[in-house]
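So the structure is just underneath, and the comments pick up after that.
The complex appears here without one of its protein chains, the remainder shown in place.
This part shows subunit A:
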Amino acid sequence: MSIMGTRVRRVEDPVFLTRGATYTDDLTDERLSGALHLTFVRSPMAHARITGVDTTAAREAPGVVAVITADEMDLEPTKHFPAVPDAMARPWLAKDTVRFVGEPVAAVLTEHAYQGEDAAELVEVDYDPLPAVTTLKQALADETLLFPEAGTNLAVAFGGEDEFSDDLFADCEVVVTQEIVNQRVAAAPLETRGAAAAWGEDGRVTLFASTQNAQQTKGEVAGWLGVDPGLVHVITPDVGGGFGAKIGADPEFALVAWLARHVGRPVRWNESRSENMTGMLQGRAQLQTITIGGNRDGKVLAYRLDVLADAGAYPRIGVALPTFTRMMAGGVYDIPKVETRARVLVTNTTSTGAYRGAGRPEATAAIERAIDLFAAEIGKDVAEVRKLNVPPPDAFPYTNKGGAQYDSGEYAKAIDTVLEAAGYQGLRAEQKARRERGEVLQLGIGLSCFVEITAGGMTAEDATVEVHPDGTVTVLTGTSPHGQGHATAWAMLASEKLGIPVEKITVKHGDTDLIPKGIGTMGSRSLQTGGVAVYQAAGELADLAKQRAADLLEANVDDLEVADGAVRVAGTGTSITLAELAEKDQLRIESHWDGQMPSFPFGAHLAVVELDIESGKAVVDRILTIDDAGTILNPLLAEGQRHGGIAQGIAQALLEEVVYDADGNPLTATFADYGIPSAAELPSFTLLTMETPTHLNPIGAKGIGEAGTIGATPAVQSAVCDAVAHLGIRHIDMPATPLRVWTAINAAQNGSDA
């Protein structure tokens, strides 16, 4: 019986549930014995000139081995995204100017961790405040420049001034426009960032790091240090969540390695949560202007998306993400004319990067709100308008206006499935009744339909499968799990081909000496790239085993089959185990898989909120979702990905926002202040099943990691707007906190603009 599609429990868990996983800060590796602890002195100012740094007192504090400032460092400032102006390079430790609260200014190395905190407080830095740029509109005005030599706060522009045509909406009977905030949020993995480095006598550095991709980390850190990549060995221990914010290396990793070389001792760094909430890449942070036009019968004819995106102080990967937003702007809809542009600006805030969905949730939120606004304007049902505008199943492969080719999809069916499961008509009737009765608890129904790109731009991955003489199997993968369960899923794929139970299969990842080639885990890419590579390698290994067995068993290869860990002559009792074959000669296959094209999962979410009209508080009562990611390998794991994604979507819609005051002080830099939800703030989720396979790979799988977030965010936001629609409110920005909702209600009731 095939193991594919079954609910195999995780092989990771027995250890995780006893002695716990081993994260970077848990390492007791002997290479790190005697390691110093690194504590950063970080800027408390968003924008200021540094007029003096005095480390005298800190150097004399107990346990201090070194206090390093920019003056002692020999690494040149570096751009962390190639296309931005050279002047926007980031120094490793701030020298003359600080540009965000949390920017590292000095590094303190101590024997023990607590000593580092004490000594860091003794480093005296004099700051001369500069005006802070904290909003995108301020940044666009270019009145205060973060990098005067650049002459602008514009880091990069996608689509020029002439991108928009004058007559885009000329044929439309109805045109609606709206400014929408897709607020900045924190990835907030429960494990903060961490790294540890030790230089060996061979001149190589071993860098342990909490990352989503060891191989990229190796390349980046080698480049930053200016050493041959062959001298850098990156090891990824267990990683406590990433959500995109741990893609690649952080500048701090290079500092850890540089400092270890500088002082000639291993160095380890594990940041605090407060440090994480200003130092780790943050997500979203777009200000969007949407304009949608169409006919009164519900057909959408034109759509325009104008994006201002926040790069934070030093441009990093976040700069690139609006390209995904542009590509996916039209969402699931077949809109004849779509125009987009994006301008990415620097501000005196934490740098931005990928966060679950990375550019696509922003596109989806915009188009889904646009469809709702359009439907409201023409007085039609939101589900009806959606279904009227999606391409039919026979239109696939379908090329959207952003140039993306959607592999497969059945959007109207996804919508119908959630409507039916939710009892949509009944919900609308209940909503109507509550409105008529003037109840305090109003009902809001939000619908979203989404398509997203997975494995975008990175469609290849490598895998090695080896059967050992003792009958166990080792799988090497270039993916980099941090909660996704690849040790289980990849073992299932090898087991399927070899008939060896998953308990005997060990999956290894995240060691660049052992696995030099790998791209990692991000962008919902792993199964359709790395997983398929394992499946392919195991299949090739089975073929190799058959060839070798043919001679030994004196049989024709065509008569042989691999099952239960052995090669058998079909219909006879003659067989030889893979272990026996491995004993004779190494039984190992390295394989490279390239799907060539990204895949496009899709789905529909329906959220029901109850909203207290008097307090403005909205609570998600139910959320029903279709997240069609093609063929599912392990429903247990796939559901887990959907749950986590949905929770983060609800959280962005209702709770989470990274807030800065006008001086650039972060007001949400702890878990006491940031709105990360607990179990008490979330419902259970109703997952509905739909599997439309992709033709792009032999297992039919698309990506599942980000779908939940992409679909849930606009569904919940729209549900909140819907709950107060009868009061004349069309749109409320995220997060739809009680205060924001209450303010909108209040404004509507007082007759002013919401």
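Basically, a residue touches a chain if its C-beta (ideal position, glycine included) is under 8 Å from a C-beta of that chain, and two chains touch if they have at least 3 such contacts; residues count from 1.
The rule we apply is simple: contacts and distances are computed from a predicted model.
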Per UniProt record, name of the chain withheld from view ["(2Fe-2S)-binding protein", "Iron-containing redox enzyme family protein", "Transport permease protein" or "Chemotaxis protein methyltransferase"]: "(2Fe-2S)-binding protein"
Options A:172, A:188, A:555 or A:597, residue touching the unrepresented chain: A:188
Touching the absent chain when the full complex is considered, from A:57, A:145, A:388 or A:421: A:421
Among A:2, A:18 or A:596, residue touching the chain not depicted: A:18
Residue in contact with the excluded chain [from A:220, A:496, A:639 or A:657]: A:639
Among A:140, A:388 or A:676, the residue in touch with the chain that has been omitted: A:676
Positions on subunit A contacted by the hidden chain, ascending: 9-10, 12-23, 26, 28, 113-114, 188-192, 238-241, 243, 272-274, 420-423, 426-427, 430, 441, 443, 482-485, 608, 610, 619-622, 624, 636-637, 639-640, 643-648, 670-672, 676, 678-686, 708
